[in-house]
Each structure stands twice: as C-alpha cells, then as structure tokens.
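The complex appears here minus one protein chain, its other protein chains still in place.
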C-alpha cells in the first residue's frame, strides 16, 4: 500500500513519525497543557493517510536523492544541494501539505522554517553528504498539518 | 490615486509604512549586515504599488471596521472581534500578499504570526475596543513580501 | 450548530446544496459514467462539514450583503458591487476551499470561473440589485472541493 511505502521512505531517509509527533507536541502543548504524545502521533498518522501527502513526500525525496547522486542538471543540482535560500520550490510543495487542514497551518509552517526543531535540526546539518532540501520542508508541512488538525479537533464547535 | 488612499487608510488605522519597514529590517538585517532602513522602506513602498495589495488592505480593514461597529452578523462578529485562532480567513488573504515575490515570503509570514514585532504587537492589544483581526496579518504579509523582494534583489543572479 | 447555520445562509442567498451537487455532477460525470447525483450531494455535504468552509462562506456572504446595503467604504463598495475582474480577493478566499482535498481542485475552480454553470450563471445576473461577488466564487470552491473529493475516493489506491 502506498501509505506504508511512503512511511518506509521517510524512515529510510532518517525520519520516524514519532519524531514528527514530537514537533507537533512542542507546537501545540503550550496551548493544550493536557495534550499527550499519543494524540500528536495519532494526528500525524491521519495526515499520512492523505494521497496528496504521499505524492509530495515521494516527489521531494526523489529530488533530494537525485541531488545526492549528482543526477540533476546544473545549476539546479547546486541549488538543491545547498538548499539555496532563494529557491522556493521546496516551500511551494510543502505548504500544500501544511494547508490540508486549512490556512491556520501556514503559521506553524513559517515558524518551523525559522526555528528548526528536533529532527528538522538534525536534517539541516549539511556536513554529512546528505541532501534534505525538500525533506526538511516536508516534515514542517506534515507537522503543521497535524497541528492544525489537532487545533481544529479540540476547537469549540459552536464557533 | 488608489495607492495613496490605501496608505492613508493604514495611517488612519494606526500604521505607518515606516513601522512596517522596521519589521522588514528586523527580519533581513541578520542576513545583510549593511542593510539600511532606507532600503527597507523603499521595498515596502514597492509592495504598496501592487493593486492586489490595495484590494486586500481595503477588504481587510473594511471587515475590521465593520466588526468594531458591530455591523456583521453573528457568529462572524464575535469570531473577528476575538481574532479566533481557528479563523483562517485573515491568513488566507494576507498570505496572498506575502507571496507576491515568491513562496520564500511564506516563511517570514508564519514567523511573524508567532512573533509579533513592533507595530504588530501594538495592534494585538485587545484592550482598546479596536479590532485588528485582519490588519495584523496584512502587515505581516506586506513585511514578508518586502523582505522577499529585498532577498531576491540582493541575491546572486547567477543562481 | 455552525454547519446548519451556514447551509441556511446559503439558502437565504438563493443557493441549495443540491444545486452545487449538480455542478459537481457536470464536472465529474464525463470521467465516471456511473456517478449518481446522490454521491455528488454526499460529497458536497462532506465539504460542508469543514470549519474552514463555514468561516469562508460567512465572510464572503457578509461582504456581499454589506455591499448590497451600501455599507462599505469607497472604492471597495463599487469594486465589489461590480465584481471587478481585477479584484482577486474573492478568488483568494474561494481557492482555499477548492484546495481542501488537494491541489487537483484548482483545475475545476478555474474552469468554473470561465464557464459559469447552473446556479452560478443565475447568481452572475447583475440586473436584480443583488451582489454575489464572493458567493459565485465560493460555490465554485465548494463544487471543486467536492469534485476533488470524489476523484480521490474513486481513485486507485495503489497509486
């Protein structure tokens, strides 16, 4: 099944769903003191049900891996290897994930981009030959969507 | 001219372009140590040339003012007065401004939403009867667009 | 409940969910010859479960009604009354609805904007004193989301 394949791809690139859930916990626990890690992981799991997410994860990882293998034409190869700040295609892709539960996901996404937490900080280390130009934004997108989903599900339905 | 009218509307709501330029300076000066306030203000002025920005500012301020005057149907009135966290229409509108110079504007936008700087912090004060549900996001959008514009204009054109 | 309130608002503005379902049927039946109107209506009902949709519908209708009552400042009043082609705030709002089931919703949204079908054509008539600058786009957004949802739910889950 595609869902399981995509979760395995993330693992192969060094990312466990539990680590994404930790980001969600850090984002949401200030607003929900009784929030549990289980709820965060459950929310990440629901984001991983979405076909749009599968497609985006596969595409982003394929580009990261092609860059690692020097299998992209220049100057795109150098841009992706360096995760150039002016290159915005990674953000374009990931923001589509971040907003699957509404535009309130934008906020966390931008915040995470400036404050790389947990697994995102590890991926951001450029001294190991690995390329995660797309993956870091994708993780931010998944964590933002899972946060938005939690916020909505705990929201007052009267409003 | 529409441009001048919209700048006057911002002033009437308590926001000078210079204050938006100060946000841009705080966002961009860590990356560009020789950046000047003049460049930041110039970039904000260029964002204010855009018709899309005029339309969004006018619409957002009209909604804020209608809420101040209790001239919106419930429950929308209460939602906008309280700037409810789950209400995302203000973000939807403002992110369209933030991204007029490309998706790299998303990042600053989300960051500013969590770290309200300068004039944004002042607008966020809900104890004065004023409603700035839309205006705070619009200012974040203008500042993010002006930052993205600066980043692009100082970028290495080879890449 | 907010959901029922919003559906009633649409009715009060002259739009039944069944009419939105008819647009969905026209969009999707060429690809799915065995599609039924019941499935289309069911899909519209699911879109109407989303809080983001409630908020956007309420905001758009509030702006349309404020324009009908001449309760907006100029030049915004004239722009919205005329549904000016260069005014894009209505599209910004509605595209957030259109993409709640992924970016494949963009396509139908743009298509409907140029080919106003059924209830959209009726709303587009500007000779009755009513203003539907936002509502026509919102209906296109709901129909596009419901179409994307149907396409996904009938899609081959292997891919």
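The first chain written gets the first letter, and so on, giving A, B and C; residue counts start at 1 in each chain.
Keep this in mind: a contact is a pair of C-beta atoms (placed from the backbone, for glycine too) under 8 Å apart; a residue touches a chain by one contact, two chains touch by 3 or more.
Predicted model only: the values in this text are computed from it and were never measured.
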{"item": "Full-complex contact with the absent chain, from C:40, C:53 or C:104", "value": "C:104"}
{"item": "Touch list for chain A against the chain that is not drawn", "value": "2, 5, 51-52, 55-56, 58-59, 62-63, 65-66, 71-73, 75-76, 79, 86-89, 92-93, 96"}
{"item": "Footprint left on chain C by the chain that the document does not show", "value": "31, 75, 78-79, 84-89, 91-92, 95, 102-104, 106-115, 151-152, 155, 158-159"}
{"item": "Those residues of chain B which, in the complete complex, touch the missing chain", "value": "1-2, 50-52, 96, 99-103, 152, 155, 157-159"}
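The rule is simple: only the chains that are shown with their structure count from here on.
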{"item": "Equivalent interface positions on chain A and chain C, same or different at half", "value": "same"}
{"item": "Where chain A and chain B are represented by their mean Cα positions, the distance between them in whole Å", "value": "26"}
{"item": "CA centroid of chain A to CA centroid of chain C, Å", "value": "30"}
{"item": "Multi-chain contact sites of chain B, meaning residues that touch two or more partners", "value": "75, 79, 86-89, 92"}
